[in-house]
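I'd like to ask you about the structure that follows.
A protein chain is absent from this complex, but the other protein chains hold their places.
As written, the chains take the letters A, B and C, and residue 1 is the first residue of each chain.
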């Protein structure tokens, strides 16, 4: 089959053997995929990965290994990419999202940027009827946003989203759908701030020119925000969030800092009585259920954040778009789905 | 001053002495009031009340007693009607809404259906600039709905609201603003079901003709609802809610049953692992803050539930409307606010 | 193999085929079992069960079916008796204890009162080194108590335990180990009240002679209790608990009422802002982990509640003891473990 293949920091589309689904696995035919900063990091050589990348996608179940339960042939499914061992002490507590032996699709094993991919059947989430494929391809990162937003109180809360990449944009949309307000978004990129406003931010702050903490104070009558959703991984944004949050507020961290950095825990966390949450993956599968209901009830619409629909053959070019930063979520259409490409682009434009 | 006055189940508008605000109290000039089933019950002789009823309202602070802190002359305020003693063991835990010695405005002491009313300054909630007076008059019962809806998870949850009186309608609007879906509403009154649909229910069920549990199952792919918001006080609706909720779901009770009734706790609560919450009043003042943010951010619009704007002189007639059941929230405009009456009615019609 | 066998309300010890562990199952050789009211109900014909009863036990893993993961041959294990399907919408949310298609060992399938029993490997909980077998045999019902006590705040809380059967006694011990105080216990049986005191109740109330609500008020300086743990299933005890709990308190129900009964929800639940929780089974496997730590750290000692060690051949006689009510937990020693019988009895006597 055709696949995007990564080796020694070099990416190429080439023919590789089609996988066969082992016991408990389903074989998925790719219908639409999404790219993510992790894919960039893989290409830069982090994780020492060689193989087929890709961990955001939707596809059709075309074959089932023995004892593959919970999905049927023909189902359209999105896929939880954390493959938990189900037997470690954390999985036994129901904490599969931080399994002690987790493997991640497209990072620790071959992923989805290929004609076919084999995944554990229990990781499949049948998508609701009528969901557009580019939305379905984005459920995995949207799930990160849902997990972050719903990790504490959000309805009737003011919120600051620091970092308006795709997951930051999703977080704005989710927070709005869940009753947060005012929603304040900060970034240093005007293109992304424009998207932030389109998807539902009440206030946007250009952190390269404006005083984030002062503007948050203005927008909250001096109280500071109830909740900070940190999506950038930047030390400055993290400190701004901890400064801008009110006493006893919540700061949920999803953005990954590239290095350790200095924090004044006494003044930013302890005296303020702030709760800082590290957020990893998605609750399995409570987050998926919540996300499903938000989308099918029409409360949540993430289409404004899906800005590019590209052919999977243009993977390298998609990566360049991602690096430039002038993109929301970029989705990829595989070989043989050319008709779909136009349709997806049109659907995205409507959003 | 003029006041609605209740004595021996008889209501009349008459002149009574204008109250003077004692230490820690504010004197409020009434701008708009709302009526509620509790007012009906007062009139029927429950609670043995004699005096000025009225516990839903907005007004202007026109005088302050000594040491009245937190409000200023000229503020427009809505009022928390639970007057807590602040010293009992429950208040000391922060549970002022269930204070052991609570007194309720318009039930245990003179209320608001008068030109002026004296209330503890700490019970005043300055309303945000630009809020329409009929919405502000409804903040007290809206707070009941916000407290009920936000007493547990709601975003990404399916919800059944049993009973579509004013607070049930508010609960539908709040649940929708906070990301619940699908939202299913049941009642036996077609007028109210119509309002339920207008204010945001995805599915409405006429419980006089339809099988509530079966329709909930249909609307949730057989799963049952995650959350039940019981607003009717009816035994049948309560049992339907407990039957329709999924295992380990939440059933929050605000509607007041008039009598004890039979429940099969083993099959409806224990084997299902359901949590049943009694909801009383509003968290003081967390619920008010959440409500404030929901309204000022525009996430929540309750105007479709405000169906009648009447003159306070027509109090008896308003009570009749309430009894007939073909009304959402009824608000009352006091003497000397005739201009306002038209304006409020117009605002309500737009909603 | 030898087994206790139930059919048409008749129990006998007889030879039945030894089970073979299917895929994913382990075969357990019984070392010690416990009996429970559910066993009495089975015998009375509830559930229409025919086969081998028994759902409280510890044993040794003597054979493994294919793909049986998480246990090894020779492990001593207690067993979670709720066999969840792992694929329903509730299991997918991590709510396996209320699985939509749950089967219960010894109720929906052959149980443990036999020389050997086959159970899903994932339901096995390896017991810590050094745990006595009669304690290990009681982990399943102890888990009910742990689940109930830890279903909300308990440290620094006053607690009322209504009903001092084995699980009520366990709940007293768990609540005490977890920082509850004062712990008040009510029952109508002096034998059980004596055990309640021995295992850690600070105050015991004979509900047949004393005013439970008044005595709770005395023991809490008039505040009422923070938490009620209802273990009797009796309407009177349930109402006493709801009356004795403070406003905004917690009432957790584990005892199973035999019928529907009347409750005044307005005065007992809604105006008081009380939370009523139905408790079912044990969280899988968070409750087991908590219970394990409580026991291995020595914080919790349940031996005072284990009052009878009997031979499994005396099953009918054990049932009679249970019916008479003058027993805490009764454990059964299987054929060929005669030496153990004396040893267990001795261990129990020390506790």
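Please note the rule applied: contacts are C-beta pairs under 8 Å (C-beta built on N, C-alpha and C of every residue); 3 or more make two chains touch, one makes a residue touch a chain.
Remember, it's a predicted structure, so these values are computed and weren't measured experimentally.
From the options A:37, A:243 or A:275, the residue with contact to the chain not on display is A:275.
Contact with the chain not shown here comes from a single listed residue; of A:97, A:176, A:299 or A:329, that residue is A:97. The missing chain, though absent from the display, is touched by one residue of C:6, C:119, C:133 or C:146; that residue is C:146. The chain omitted from view is touched by exactly one of A:55, A:192, A:246 or A:303, namely A:246. By the touch criterion stated above, the residues of chain C touching the omitted chain are 146, 149-150, 153-158, 176-183, 202, 289-294, 296-300.
Along chain B, the points of touch with the absent chain fall at residues 23, 67, 69-70, 86-87, 89, 92-94, 122, 283-286, 288-289.
Listed for chain A, the residues touching the missing chain in the whole complex are 89-90, 95, 97-98, 100, 223, 233, 238, 246-248, 253-254, 256-266, 269-281.
To be clear about the criterion, only the chains that are shown with their structure count from here on.
Once the centre of each chain is set as its mean CA position, chain B and chain C turn out to be 42 Å apart.
Residues of chain A found to touch two or more other chains are 289.
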